[in-house]
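Single-structure report; data block below.
Shown here is a partial selection of chains from the complex, left in place.
Which chain is which? They are A and B, in the order written, and residues in each are numbered from 1.
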Amino acid sequence: MDHSHIATPERCYADFCLIPVGTGNVSVAEEVAEVQRLLKSSGLTYTMHSAGTTVEGSWDEVMKVIGQAHSVVHAKGVIRVQSSMRVGTRTDKKQTAQDKVKRVENILAEGSTGS
Amino acid sequence: MDHSHIATPERCYADFCLIPVGTGNVSVAEEVAEVQRLLKSSGLTYTMHSAGTTVEGSWDEVMKVIGQAHSVVHAKGVIRVQSSMRVGTRTDKKQTAQDKVKRVENILAEGSTGS
């Protein structure tokens, strides 16, 4: 059975945290800033938080920019780069990252006026 | 060699994303809201974002509350719960989640006024 024609998802979100390994420098803020510049230039929607960055777009666009993020950090002389990612896709609706947070906040707000 | 006496870190942050499995319900907002209530009652510092929640405290406190989050979701009838976590510890300084974001924002702000 040939699977090569299967399309990747049209929409996804990926939350990733990239770590330069073996740099001799405890701070990774410089590398994170460089990655933020790359994300900005990509035109994709993204949000940085204290434990990572969430990017939204098509699967191919999102994965391309995270791969480029690895390349950008390697280009600064870092030999090894490790990322942890959470990726989500759904076929029922286009829910943005902001929608998700709002949904939970609404449930919490209703709950606090109740019993 | 006995390792049982080794202490766990005094301070850590954990960014976690909990997923109820096999519920027949696509939305996990109810479960996420219940976990937010648990976190509030724990007294630990935490921040929710669209792809997870970051908690700060001692290793034992943080891991206890995430374990309790699994229990709380199981108590609602969910048979299987899966979490993905990023955990960080450091021995040099007490850097909060907010400090980390500010550090990167400063680098970005300097860069944009420079060349």
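Heads up, the rule we're going with is that a contact is a pair of C-beta atoms (placed from the backbone, for glycine too) under 8 Å apart; a residue touches a chain by one contact, two chains touch by 3 or more.
Quick caveat: nothing in here was measured; it's all calculated off a predicted structure.
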{"item": "Copy count of the single sequence across the entire complex, 2 present", "value": "4"}
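The definition used in the following text is that only the chains that are shown with their structure count from here on.
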{"item": "Between chain A and its twin chain B, rotation from the CA superposition, multiple of 5 degrees", "value": "180"}
{"item": "Between chain B and chain A, distance of the C-alpha-averaged centres to the nearest whole Å", "value": "17"}
{"item": "Residues of chain B touching chain A in the complex", "value": "13, 15, 17, 26-27, 29-30, 32-33, 36-37, 47-52, 54, 84, 86, 88, 90, 92, 96-98, 100-101, 103-104, 107-108, 111"}
